[in-house]
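This is the structure, below, for whatever I ask next.
Removed: one protein chain of the complex. Kept in place: all other protein chains.
Order of writing sets the chain letters: A and B. Residues in each chain are counted from 1.
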Amino acid sequence: MLQLLWESRIQAVAVLLFAVGFTTLLLHRNLIKKVIGLNIMDTAAYLFLTSIGYIPGRLSPIVADGVTDMEAYVNPLPAGLVLTGIVVSVSVTAVMLSLTLRLYRRYHTLNLDEIYRLVYAEQEDV
Amino acid sequence: MDLIELCLLGLILICGIATCLQKNLMVSLIIFMAYSVIMSIVWALLRAPDLAITEAAVGAGISSLLLFITLQKIRDLKRKDASNDEKTNL
Partner (left out) sequence: MKKRTFKEWLKQWDQGEFDLDRGEAEALHYRPETQEKDDDSWAHRPVRGLREGEYTLFVKVYPFAALLLASVMIFFFMRTVAELPPFASACTPANQSEVIRRYIENGLTETGAVNIVAGVILDYRAFDTLGESHVLFTAATAVFILMLAGEAEPEDKRTRRILEADTVLSVTARVLFPLIVMFGFYVILCGHLGPGGGFSGGAVIGGGLILCSMAFGPERISRLINMKTYRGVVLCALLFYSIAKCYSFYCGAHHLETVFSPGTPGMIFSAGLILPLNIAVGLVVACTMYGFYSLFTRGTV
């Protein structure tokens, strides 16, 4: 198994990065840290997808000298899919950060537990 | 290619873990920026130049910038809270 993992080391690194991002998301209670963790998970998934389409010895998918042979270029489809994904991830980041700012304006803390506590306290007051 | 690839993969892992372990949010964001730049180089090596350009512009540019601005804004708000507290205490 280790031999196989060594051969597909980029995918193994992508899995490790995914786990690092996931652990950040679970263990940190600071909201900005959670956003960074989610971004790391995103890039890990994109790295995995891109590595699937890579074939060594072939050119990047930009037609050179009119050669339109399938054996000459790497797979263009993962690149197209990941390009869409990057846009979505930056949109999600912007929305999450604006939510974070609103939460900070209301509760004056970035700690998620503290925010929960304040929310419960508010509800009990009502 | 092999040596560069190994170095970059190692650097990515180190940057990713350091981003999560770092306590200072500002330093953590700077490491995250470095992580994005290294990721874009890896994509250039994986023959996906479109992704490399986009990640360098978006991951290292716009996303990190938004995070920095949020941090700055929160610091401003914190200082305002502190000065308000002083006024009410006096």
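The rule is simple: a contact is a pair of C-beta atoms (placed from the backbone, for glycine too) under 8 Å apart; a residue touches a chain by one contact, two chains touch by 3 or more.
The structure presented is a predicted model; accordingly, all values stated were derived computationally and were not measured.
Q: Among the chains present in the display, which ones are touched by the chain that isn't there?
A: A, B
Q: Can you list where subunit B touches the absent chain?
A: 22-28, 48-50, 52-54, 57-58, 61-62, 65-66, 69-76, 79-80
Q: In the whole complex, what residues of subunit A lie against the chain that is missing from view?
A: The list for subunit A reads 1, 4-5, 7-12, 15-16, 18-19, 22-23, 26-30, 33, 51-56, 58, 60-63, 66, 68-73, 75-80, 83-84, 86-88, 90-92, 94-95, 97-99, 101-102, 105, 109-111, 113-114, 116-117, 120.
Rule of thumb we're sticking to: only the chains that are shown with their structure count from here on.
Q: With centres defined as the mean C-alpha position, give me the subunit A-subunit B separation in Å.
A: Computed value for the inter-centroid distance: 13 Å.
Q: Show which residues of subunit B lie in contact with subunit A when the two form their complex.
A: So the residues of subunit B touching subunit A come out as 5-6, 9, 12-13, 16-17, 19-20, 25, 28-29, 32, 35-36, 39, 42-43, 46-51, 54-55, 58-59, 62-63, 66-67, 70-71, 73-74, 77-78, 81.
Q: Touching subunit B in the complex: which residues of subunit A?
A: That would be residues 9-10, 13, 16-17, 20-21, 23-24, 28, 30, 32-33, 35-37, 39-40, 43, 46-47, 50-51, 53-54, 58-62, 74, 78-79, 82-83, 86-87, 89-90, 93-94, 97, 100-101, 104-105, 108, 110 of subunit A.
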